[in-house]
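Of the protein chains in this complex, all but one are displayed in their positions.
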Amino acid sequence: MNILELKECCMKFGGLTAVSELNVEIGSTDLVGMIGPNGAGKTTVFNMITGIYQPTSGSVVFDRQEINDFRPYEIVAAGIARTFQNIRLFPNLTVFENVQVSLNKSLKHGFSHSILQLKNFHKEEHSVRETIMEILTIFKLEGVKDELATSLPYGDQRRVEIVRAIATKPKLLLLDEPAAGMNPTEKVDLMRLIKSVKEQFNIAILLIEHDMKVVMGICERIFVLDYGVKIAEGTPGQIKNNPKVIEAYLGEVVS
Amino acid sequence: MKTYSSKLYLFVAILTSLLVSFFQDEINPYYFQIIIYIGINIILATSLNLINGFAGQFSLGHAGFMSLGAYTASLVSSTLHASSGNPVDILILPLALLLGGAVAALAGLLVGIPTLRLKGDYLAITTLGFGEIIRVVIQNLNFLGGARGFTGIPKLANFFWVFSVVSIVVFAISNLINSTYGKGFLAVRDDEIAAQAMGINTTKYKVIAFITGAFFAGIAGGLYAHFISYINPQQFSFIKSIEIVVMVIIGGMGSTVGVIIAAIVLTILPEALRGIAEYRMVIYSLMLVVIMISRPQGLFGKSFRLKELVAKFRRPPMSA
Partner (left out) sequence: MSELLQQIINGISLGSIYALIAIGYTMVYGVLRFINFAHGDVFMIGGFVGYYAAPHIMPLVGGSVILAGPIVLLLAMTVCSILGVTIEKLAYKPLRFRPKLTILITAIGISLFLEFGGQLLFGPDPKSFPTLIPSTTLIDSQNLILTTTPVIVIGTAIILIVLLRFIVQNTKMGTAMRAVSFNQQAASLMGININTVISFTFVLGSSLAAAGGILYGTLYPSINPLMGIFPGLKAFISAVLGGIGNIPGAALGGLIIGMTETFVTGYLSPTYRDAIAFGILILILLFKPSGILGRYEAEKV
């Protein structure tokens, strides 16, 4: 069963077509990569899926439900979480609190319970804390839980962003250039992390990545975007040898 | 265990307010007035801190909400007090305050929904505008006394009422901010787009911050009116809003303790400078500029948290 389907999705900004007639299908436990040169429209696709933009035409179907006009927070509630190309952690919050924000959406108690500390408030707060500690322990971040998230080393910040996304309990995780700015060792760790996330939480992952080692190394399937058009799709092996892809990346082959 | 203690603190604080109020006539009236103003300013500053410091929405309209509460409460109590002499008199003030808060909260909702798409300075100037519109409208309402002001408000507010409300506001806002639910405000402040991407309904949070802040500002207005027994629209001009903002900024946005200290200091300071009254506002404004340039996080910083301070005292630093 497909968890996400983009059907003929277009995104136009004034006269500029950023994405045109894109069709994508992602199965419920797929690990798919999206690649393409700078400005190919990859982040726009993410923004379309996560409700920051509404597709000009076409439809985004998630979990058999059209989510075109869902607001970003409703899309999270439906089960899509994301990370950002330029890390967007909450700078004044600790690692713990950054993750705590993600659990907000599934709280049973609300404003009045929190302000008056009515019955079950403490019980639920306690279970939230346990959940956060559990997740932080899985990702080996329990030691830095009280540090400001933005004071961590770069690689760890990316990790916290992934953890924060996972904490919303998504069915589909979107990673926007997770390896950007990482050194080779961190990249190897990251690949291991992404694989383990997929297996441990049994979710689908769609990632944008420029680092071919990472993409080819972990993705089961890859599709290539150029000028907003999908020019190729297939296994890493097929993509590597696709002349269209090579042309998109290197320009016309000069003999 | 910690969980029950916060309610205990509240109870003790209210009880203390009650006990002190029995002796309030013993206090020098001038000092007493300053103490009451301190209380009212703490309510105003901590409630604005929820909007500005915690939810990150820069509002310059707090005096507007305060005036709505002041006028509504005065209208309620003046109407009810006319037929006074029965034992339910004690309920007049709380009823008036609650209604004042409710009207202010309603205004917070009406102001909040349309303006919260705006950011930073735009929001500041728009809320300032709303505050001024409220003031001008009141000025034109004859049944509220218009520009002449509203007189003869029963003097019902005493130490007990003011400081019970102070305790409740501090209790409520601290609880809110320390809860998982309340972390949503901080997320909205720190990064709106990331907050949405983590499932936070940012608009709802902003509106809730506005409504809650406005509610308490309204109550503060009601207390103020029932303490000085005369109000006029000029008392609630945007200069008053700026005064409250300055308390929040100097206290360190997002630090409840810092903001309370700032509210105390900035209420006393003008009184202390009364001897050089004409220089007072000049010194005050220069101080604001100097603090912004040298210590923009406020005198007490946003990381100034009582918990950490207490922890520091309790646990001597580990030796290496």
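Per-chain numbering from 1; labels A and B assigned in written order.
Criterion: a residue touches a chain if its C-beta (ideal position, glycine included) is under 8 Å from a C-beta of that chain, and two chains touch if they have at least 3 such contacts.
Every value quoted in this text rests on a predicted model; they were computed, and no experiment measured them.
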Kindly state which of the options A:Phe84, A:Phe121, A:Phe139 or A:Phe223 is in contact with the chain not pictured. A:Phe84
Which one touches the absent chain: B:Thr79, B:Asn140 or B:Gln234? B:Asn140
Given A:Asn2, A:Thr17 or A:Thr43, the one touching the chain that is not displayed: A:Thr43
Could you list which residues of subunit B touch the chain missing from the display? 58, 114-115, 117-118, 120-122, 124-126, 128-130, 132-133, 136-137, 139-140, 147, 193, 242, 245-246, 249, 278-279, 281-282, 284-286, 288-289, 292-293, 296
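Keep in mind that, in the parts below, only the chains that are shown with their structure count from here on.
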Which residues, counting only subunit A, touch subunit B once they are in their complex? 50-52, 71-73, 76-77, 81-82, 84, 88-93, 97, 100-105, 107, 109-111, 113-117, 121-122, 124-125, 128, 164-165, 168
So in the complex, the part of subunit B that touches subunit A is made up of which residues? 3, 6-7, 172, 175-176, 179-184, 186-187, 189-191, 193-202, 208, 254, 302
